[in-house]
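Note that one protein chain of the assembly has been removed; the remaining protein chains are unaltered in position.
Here is subunit A:
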Amino acid sequence: MKLRKLTALVATTALCAPMAFAADMADEMTIVSWGGAYSNSQIKAYNEPYAEKTGVKIINDESSAEAVAKLRAMDEAGNVTWDVVDVVAADAMRLCDEGLAMEIDPDEHLAPAPDGTSAEEDFGDLLVSDCFIPQIVYSTTFGYRTDLVGDTAPTSVCDVFDLEAYPGKRALEKRPINNMEWALLCDGVAKEEVYDVLETEEGQERALAKLDTIKDNVIWWSAGADTPQLLADGEVVMGSTYNGRLFSVIEEQDQPVAMLWDAQVFDLDGWIIPAGLSDERKARALDYIYFATDTQRLADQAKYISYGPARASSAPLVGQHAELGIDMAPHMPTDPENATNTFLYNYSFWADYRDDIDAKFQAWLAK
């Protein structure tokens, strides 16, 4: 380990010497994200300005979907090649638990808001893990085909379970998270009691029984791009997916699809820095994070994709879409019009119950 650090140090210093870099920062970094429109928004809003400002060479990797497994494997092999990784909050918590991500002190490592509010206050409750730097709020919600739902458009998430009023197939994610909550909600459980019910064996049975009523009419998706495609093909009448995907189907591809914001589930996506980076790579990663999560940068990202910035101070700065020129604020999941009935992904509940309920859910699916 020592030897490797030393070699890395010698190598980086040798590389840095002729160039005018800050002496103690790496001149190359690998940023891992999800790919597609999301990565594009980050490249435009963060990476390109950052590279211009510092001259650093940024390598974009699109492995976020397997980030936890890959980071674990890299850590075991003793060779972590990523510098900054974009993951959902639940994965950040697991990486933190596994000791694979470094802990962040918001006030030390992140920029304060322009009016001087500390970063910790600006991000507020969204700092759900010691290792996690929130970036955007996205939601998992339903979209429906306006031409296939008849005269009365669905208004409630429970319309998903109503086969009589809205016959046809639905697309749901092939995992218990979110589906179990929606099922209980539509089975008459009050919103604030959903997780108390879901903790119990009977509650889980009850949720699966509710899902059973539409099981034959469900196409289960595992990639975020599936539902938009199924909606565009007319394969499904309605389906759940990430709100940014639906935005691009509706506004960018002009398909006859509309949003059903009811009971949307908020989730967070953000950065982690892998544990065990060499000093100069860590310095570079922290410098990037400081830059990329400041108030203006987070607001800039919303020009390219309809995800809400995680800082309270960024919200007023959200402007228009960079190409379409439409106002982005009404398309944000956090917009008051859209956020009348929302859930927040319950991280601690699913950290505990994920394995157990998933086993039951998969067994139920296979039946």
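Here is the rule we use: contacts are C-beta pairs under 8 Å (C-beta built on N, C-alpha and C of every residue); 3 or more make two chains touch, one makes a residue touch a chain; residues count from 1.
Operating definition for what follows: contacts and distances are computed from a predicted model.
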| item | value |
| --- | --- |
| Options "Aspartate carbamoyltransferase", "Carbohydrate ABC transporter membrane protein 2, CUT1 family", "Putative spermidine/putrescine transport system permease protein" or "Elongation factor 4": UniProt name of the undisplayed chain | "Putative spermidine/putrescine transport system permease protein" |
| Selected residue (touches chain absent from view) among A:Glu235, A:Asp279 or A:Asp335 | A:Glu235 |
| Contact with the hidden chain (one of A:Glu98, A:Asp196 or A:Glu252) | A:Glu98 |
| Omitted-chain contact residue, chosen from A:Glu121, A:Asp147 or A:Asp352 | A:Asp352 |
| Interface residues of subunit A (partner: the chain not displayed) | 65-66, 68-69, 72, 94, 96-99, 169, 174, 205, 219-220, 222, 233-235, 348, 351-356, 358-360, 362-366 |
